[in-house]
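Worksheet: the structure to be examined is printed underneath.
Of the protein chains in this complex, all but one are displayed in their positions.
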Amino acid sequence: MSKRIDVKDLNVYYTNFLAVEDVNIEIEAKSVTAFIGPSGCGKSTFLRTLNRMHEVIPGGRVEGEVLLDGDNLYESGVDPVTVRSQIGMVFQRPNPFPTMSIKDNVLAGVKLNNKKISRSDADALVEKSLRGANLWNEVKDRLDKPGSGLSGGQQQRLCIARTIAVKPQVILMDEPCSALDPISTLAIEDLINELKNEFTVVIVTHNMQQAARVSDKTAFFNIAGTGKPGKLIEYAETATIFSNPGVKATEDYVSGRFG
Amino acid sequence: MTTNALRRNGSKGQAGDKIFSGAALGAGILILATLLAVAVFLLIQALPTFMADPTLISGGAGFFSYIYPIVIGTVIAAAIALLIATPVGIAVALFISHYAPRRLASGLGYVIDLLAAIPSVIYGAWGYLVLAPALVPTFQWLSENLGFIPIFAGPASQTGKTILTAGIVLAVMVLPIITSLSREIFLQTPKLHEEASLALGATRWEMITMSVLPFARPGIISAVMLGLGRALGETMAVALVLSTGGLIPSLVKSGNQTIAAEIALNFPEAFGLRLSELIAAGLVLFVITLVVNLIARAIIARHKEFSGAN
């Protein structure tokens, strides 16, 4: 249940402004890939092009190809809704639906799409997804309470449970721990390690130790200056990026000389 | 590239999106169409008046000489209302934003909003049965002591049903509009400006004249203009309170008429050309209030651009 992503010659625009230029990258199935780089280098923008969330922003558009196991996401006739149900996303700030209970939050992807699901299937899906997100033991007694009553870290794991309940091929995570305390962060990092057994995971992070801890491969993005487009500088095994990078800028960044 | 697996479900379910966005767009266009229809239908129904022989119009001297006294009457009533409601409304807004204890402020704001919630016909009834009789002695005093000024020329109305009474009732009705809009703007005054003037040793009133009022001026003007729009178009307060008559300068005698009240009082029995005449009067009112409201909106829009807020 996971697919690989190949990006070919991708340019990302906001209206006429080129935000990310000429990215080529291959992301393996069942692996964790981290995107690192200084603020504003376009790593989050690029991440959002991988499930067509970028075009939700007015003026957002791309040129180039993103292939999910060889199928181009941007081919005409492809419905972004189909793309997003196969490539899920977890956001920077936990955003459970405030009007729904914990259980309904997990089932949101199913219920909002009006898919019929029997009560027993629903209960099974809720338990499986919450277990998958390491949250089951903490919330099993209060599934009908609102999701907004949980702590920040629990809310974020609820959002992950919500995402895996849709059974995607790939999970994109946009700085999932930046709003969390260290203990919650640790819980999410453990979870990411487990998720890669089933899913392809791509994570954007500001925290280089986190990238080193969780990812198999790391991509370093950089920007030449304000107003210039962001670029993929180097993409390699995580160990290589952090111990023996091939590019000077990467070395400067990972050793803390800028960024 | 026919093998793209992502295309399989391509168009399924997209109909819902199209229907929904179409309905939303349709509703928006319906509003535009409605407004256009207001103008067009009023024009169609008013047309016979403009085409008719002037001698057939009420007053026998054409539409212009029929409409201009009641236009002036409308303006007089609205002017009285604004003269009273503007200073009081602004002071009440200041009271709520800068004088009242914090804990009470929002509750007091709600009390003033209650003024806006009371239906106009009840204000009319109150003006007719309570305020007008209560004002008779004041009108008498004004005409006896200040009668040499044309606006207080006697003999004063014995029922109190004068344009001044109607103006006071209108003032009560537009006061909450002016207050709530000004209050919002007063609360938006940058706290730093206020603290800067207080730190210089200014009294509270100096702080208000130095930082709050200059900041809020465009907002106050537009609030007053919106109040004016309401006062010009208000019907029931005038229809019930005013004992109508021809255009006269005195505010304490029976007389004068406003467009809205003219329509309300005569419409139920009107037919034929008279009906068209009243609709034409309505069209005139529509145009006047439209212009006033557009000016108010233009002031707000310009203010927004300059303040950098929003």
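Labels for the chains are A and B, by order of writing; each one numbers its residues from 1.
The rule we apply is simple: contacts are C-beta pairs under 8 Å (C-beta built on N, C-alpha and C of every residue); 3 or more make two chains touch, one makes a residue touch a chain.
Throughout what follows, contacts and distances are computed from a predicted model.
One chain of the assembly is not displayed; among "Phosphate transport system permease protein PstA", "Ligase-associated DNA damage response DEXH box helicase", "Hydantoinase B/oxoprolinase family protein" or "Alkylhydroperoxidase/carboxymuconolactone decarboxylase family protein", its UniProt protein name is "Phosphate transport system permease protein PstA".
Shown chains touched by the undisplayed chain in the intact complex: A, B.
The chain not shown here touches chain A at positions 51, 53, 56, 58, 80-86, 88-89, 91, 93-95, 97-99, 108-109, 111-114, 146, 148-149, 155, 159, 162-163, 166.
Residue positions on chain B in contact with the hidden chain: 13-14, 16-17, 19-21, 23-28, 30-32, 34-35, 37-38, 41-42, 44-45, 87-89, 91-92, 94-96, 99-100, 108, 110-112, 114-115, 117-126, 128-131, 134, 172, 175, 179, 198, 203-206, 208, 226, 229, 232-236, 239-240, 260, 263-264, 267-268, 271, 275, 278-279, 282, 285-286, 289-290, 292-294, 297, in rising order.
Assume only the chains that are shown with their structure count from here on.
Centroids of chain A and chain B (each the mean of its C-alpha atoms) stand 54 Å apart. Those residues of chain B that touch chain A in the shared complex are 1, 3-11, 13-14.
Every residue of chain A that touches chain B in the complex is listed here, in rising order: 68-69, 71-73, 75, 77-79, 81-83, 86.
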